[in-house]
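Only a single protein chain was left out; the remaining protein chains are all shown in position.
== chain A ==
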Amino acid sequence: MEIVQQILFVAALAFTAWYITKRVRLISRAINLGRPEDRTDHAGERMKTMLLVAFGQKKMFTNLLVGVMHFVIYAGFIIINLEILEIILDGVLGTHRLFAPYITPVYPILIDVFEVLAFGVLAVCVVFLTRRYVARVERLQAERHRELLGWSIPDATIILVAEIVLMIAFLTWNASDSVLRDRGIGHYGELQGLVPDFIISQFLKPLFSGFSDTALVAYERLSWWLHILGILAFAVYVTYSKHLHIALGFPNVYFSDLQPKGEMQNMPEITKEVQLALGLPLTTDPDGSQANDNGDQPAEVGRFGAKDVEDLKWINLMNAYSCTECGRCTAACPANITGKKLSPRKIMMDTRDRLEEIQQGWKTNGPDYRDEKSLLNDYITAEELNACTTCQACVMACPININPLDIILQLRRYRVMEESQAPASWNAMFSNIENNMAPWKFSPGDRFNWADQVNEPVK
């Protein structure tokens, strides 16, 4: 019987490892669809940012209470993983609480810490469900935010319920195990006197007092398996879920932008053309549309701006896979607050959905398949792009330094430079700048007229 369990366990472990490897390869291929860009510079500064923002969760504490609650789940996730090491070894070797005899004095302390965290995680997950379904926190409601219609809300609920089930399994496993130890049954009894009751699960022991020995062993096994299989299933599920941030959040923050938020990335391919244009006598009129024609002539300059995901940078795509859809960006967005269609969260979700769609295409039509769709228009509309004030509130709000604005601006560049699709009043503004050196229709010769009033009385 023992050996059967061991074989099943190793099989489950191997399957999970194989499956996750496959998923990681697929996701990393999707992220690498993006334009290459070196983000390995400033290692010290990047490391510091990752320690503060990812490990330290600095930005989550903007709302102290939510920050603390999220920290409990995060710490629980990291620290309870230590216990998973023992569980996995027990499963492979067919042992029971392998570490207990070797680290007897600290073992109960460790388990107590895990139990307190498990209880904390459980409690916080209940609060988080309450925030979604009872308190109805605005940024989490699909009636208000159309991007949440569909998979996002069930996804969140599955994750929260799964965590609650896992924690219940862990705590009741410890409780049933303690009762078995008290009764001195089989290998459970061997730890009598070595391992005491634990801080939380001791209060759950009465639940099992009426169980027969057989029923108790059955429950102990069931909860042990439920816990560990649950964790493995969770690990697989995460790769399909918005919950992928538990892994990608860290590299995502490490590779996030270091420059001031107001700085827009330069387009060196345009700099060249402009320099050429300025070097020539005033015969060329290098406005957007003309230079666009030039852009197509030399050996494949590529697109100006972004139409689809492969025109974006790889970090934009990693951003999309790291997004937890929490909606802090959207809640801070002035356009969204005032009822415009733009939602920075939707920009990120659309980018990921588009990547998923391309992957589906690979699956059904071969690895080099490309469909006719694009991120721009099929997912993100001009109306959304045109509503952005570039205020960077979304960038500031993101707890893991995702930059939705960068995607918006790259899509705008495509629309204006490749498709000449700017709103009419922007075209007027462009031509004013071009002809009058100011966004308005004033004569450049009048630019200094204000100085005539400098000695006039105020008002």
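We adopt the following convention: contacts are C-beta pairs under 8 Å (C-beta built on N, C-alpha and C of every residue); 3 or more make two chains touch, one makes a residue touch a chain; residues count from 1.
Please note the rule applied: contacts and distances are computed from a predicted model.
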Options "Fe-S cluster assembly ATPase SufC", "Fe-S oxidoreductase", "ABC transporter substrate-binding protein" or "Peptide/nickel transport system permease protein": UniProt name of the undisplayed chain: "Fe-S oxidoreductase"
Residue in contact with the excluded chain [from A:25, A:146, A:187 or A:261]: A:261
Of A:55, A:240 or A:442, the residue in touch with the unshown chain: A:442
Among A:196, A:251 or A:334, residue touching the chain not depicted: A:334
Touch residues of chain A, complete complex, unshown partner: 259-264, 266-267, 270-271, 273-275, 277-278, 286-288, 291-292, 304-305, 332, 334-335, 337-342, 383, 386-393, 395-396, 409, 412-417, 422-423, 425-426, 428-430, 433-434, 437-440, 442, 444-448, 450-451, 453-455, 457-459
